[in-house]
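Note that one protein chain of the assembly has been removed; the remaining protein chains are unaltered in position.
The chains carry the letters A and B, assigned in the order they are written, with residues numbered from 1 in each.
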Amino acid sequence: MAEPTPLLEVKNLSKSYVLRGGFFDTPNGVVQAVDRVSLSIARGQTFGLVGESGCGKTTTARMIVRVVEPDGGEIAFWDDELGRLDLCLLSGRQMRPLRRKIQMIFQDPYASLDPRMTVLRIVGEPLRATGCTDQRATRERVAEVLEMVGLRHEHMSRYPHAFSGGQRQRIGIARALATEPRLVVADEAVSALDVSVQAQILNLLRELQGRLNLTYLFIAHDLGVVRYICDVVGVMYLGRLVEVADKASLFRSPRHPYTEALLAAASRPEPGRPVVHLSAPGTVPASGCPFLPRCRYQKDTCAREAPELRQVAPGHTVSCHFDLRLTGV
Amino acid sequence: MPATDTILDIQALTVRFHTRQGLVSAVDGLDLVLRRGSVLGLVGESGCGKTVMSHTLLRIEAPGRIEGGRICFFGPDGAEVVLDALDPGGSTIRHIRWKEIAMVFQEPMTSFGPQHTIGAQIGEAMALHGIASGTLQPAVVASLQSVGMPRPEETARQYPHQLSGGMCQRAMIAMALSCHPSILIADEPTTALDVSTESQILELLRERQAALGMSILYISHNLGVVAQIAHEVAVMYLGRIVERAPVGVLFAAPKHPYTRALLRSIPRVDRDCSLEALSGNIPEPFARPAGCSFHPRCPDRLVGICDQVAPALRRMDDGSEVCCHLYGEPAHG
Partner (left out) sequence: MTDTAPSRYSASQWQLMWAKFKDHKLALVSLGVLGVFYLIALLGPFLAPCDSWRTSQFAFAPPARVHIFHNGRLMRPFVYGLKMTSDPGTFERSIAPDKSTVLPVRFFARGAEYDWLWLVHGNMHLFGVDSGGQINLLGTDILGRDCFSRDIVSTQISVTVGLVGVFITFVLGCLIGGVSGYYGGVVDNALQRFMEFVTCLPTIPMWMALGAAIPTQWSNLKVYFAITVILALRSWTGLSRQVRSKLLQSRDEDYVIAARVAGASDSRIILTHLLPGFASYLIVSLTLEIPRMILGETTLSFFGLGLRPPTVSWGVLLQDAQNLAAISVYPWLMFPAIMVVVCVLAFNFLGDGLRDAADPYKE
């Protein structure tokens, strides 16, 4: 049963940063933070974007919520009323009504809430900023979302310093839900939390997804978390998507050497398991496959040509020259 | 009478903070034994007091105060030093710091001062502990080499901000090991690092531990990481140890409801599972529950017992110790 149109479709999204140095801040190099990333998220789905630090997943997420301006590419969003829109073409003012539909949960529960505002003002901000001036309606909605995330409405008058990390993250989630969004981007939303709190928040996110019919773009670096909550997973390396597959295929039979290495190196609560190393990031080769220096299968073609994303199975795309049927972990 | 292979014996340690809002018992009757040449993993979440405890071992617990218990350190010559009785600013503890007990911190970048090179900072630590200044430079380079730094002479001349997180953490470990301590306290050393770097740092620690025969107190909230490096694991909750066991026993047969809940909360990468989240939150530091401090969140609590009487430590047959009413009568040992 396939949904007719996806909720979000990203095509060839790119972002580069100019490195400056020297006495006069002269440009002396370019970092391609995001390099022609394309993905598609269906309604009600959770799309996980994984990778190590510096791979561009956070930049991609911030481009989708239009906090960072992309250099190129298209972000297509299917709004209920307005139909298909390219977010890259919208001005700040045109973007404002869409802000209600696309919201974000941040990583650091201690930095993402303004310490000088009460919970009521924090959670109510998206409502006020997008034009809701009725104070009573705002208050009622804030009370409603606070109950949804497991807090009580009397917490509205408190300040963030009164809450633990897990509770603050719940407040951040409540803020993201205040305007009844369709798409929620969770940028490492559980990475800064303790294990037991992480489990609570993950279960809360799943429950809310079912109840409110939300679609998630879930950025993470922990593969266990991704396996638990995501339906489709995209693996990023140095700004590129190297593999996209549904959860079962990716974890059972990864097709890219980087995915395979990440899965093998991930820690698990099993003592005595032999440790598999993934070599540390070194210099990026100027041509050919960027993963070559760390790949255990290095072949001649890899140094000459950079691979493109191609489909190897239904719903499974890989950016590797060799359709190595790598067995899963 | 502690066994001869004990290097650190902590008994009923209590560390309190007197704040304007009230009294906080960060560490509350903690018992822990670290054996020579072994790795003890200390697992606990935020607010359990593990960082306060590690700072207390080096007597940098201020503004907290030790208000009970005892910390006995058995030096390489077998002499017993009572750490809690030492003057925190005195020469004895300053000699012990780094020479006998060293520490590696979570944030590698901020553990080094930004104005001096790595080599200068490692050299400073060494000079303070008696390495002659003539042999300082080669000693620094040798220490960087021993932690697998690819170009040690060059790295010694670099500043912390020029190194990546992983390299910085290696340098931090080099600095900690530079005076060949008997105990290394590693306080969440890989939390800020990527998976690839994390596994390498763990491998480095394992290798160094085997080569130098030192003991490691490895503090982490990540049970997966602890499984890879520890010989024994202790689980901490609200200032005390609730379970301690050899690593295989703890993961195969966890006893304390908190340990079991933690293990059930870890999402697995190798299979689909369900996460049973522990309900509730860590209690307020000013409102510690009566009886067993875990009972409000415990799915197996015994009403009438757990909410009134604090459990004592019980030793079990498989070598583990657990602090829970569910496990029979206490065995004195």
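One rule holds in what follows: a contact is a pair of C-beta atoms (placed from the backbone, for glycine too) under 8 Å apart; a residue touches a chain by one contact, two chains touch by 3 or more.
Given the structure is predicted, the values throughout are model-derived calculations rather than measurements.
Enquirer: Among A:K57, A:R100, A:R182 or A:R255, which one touches the chain that has been omitted from the display?
Expert: A:R100
Enquirer: If the hidden chain were put back, which of A:T59, A:S112 or A:S319 would touch it?
Expert: Answering carefully, the residue with contact to the hidden chain is A:S112.
Enquirer: Of A:R158, A:R294 or A:H316, which residue touches the hidden chain?
Expert: A:R158
Enquirer: Thinking of the whole complex, not just what is shown, which of B:G113, B:G213 or B:G280 touches the missing chain?
Expert: B:G280
Enquirer: Give me the chain A residues in contact with the hidden chain, please.
Expert: 62, 65, 67, 92, 95-96, 99-100, 102-104, 106-108, 111-117, 125-126, 129-130, 154, 157-159, 161-162, 167, 172, 175
By our rule, only the chains that are shown with their structure count from here on.
Enquirer: Could you state the distance in Å from the CA-based centre of chain A to that of chain B?
Expert: 33
Enquirer: Which residues of chain B touch chain A in the complex?
Expert: Residues 45-47, 164, 166, 194-200, 202-203, 221-225, 227-228, 230, 247-248, 251, 261-270, 272-273, 275-279, 281-282.
Enquirer: So in the complex, the part of chain A that touches chain B is made up of which residues?
Expert: 52-53, 164-167, 194-200, 202-203, 221-225, 227-229, 251, 261-263, 265-273, 275-281, 329
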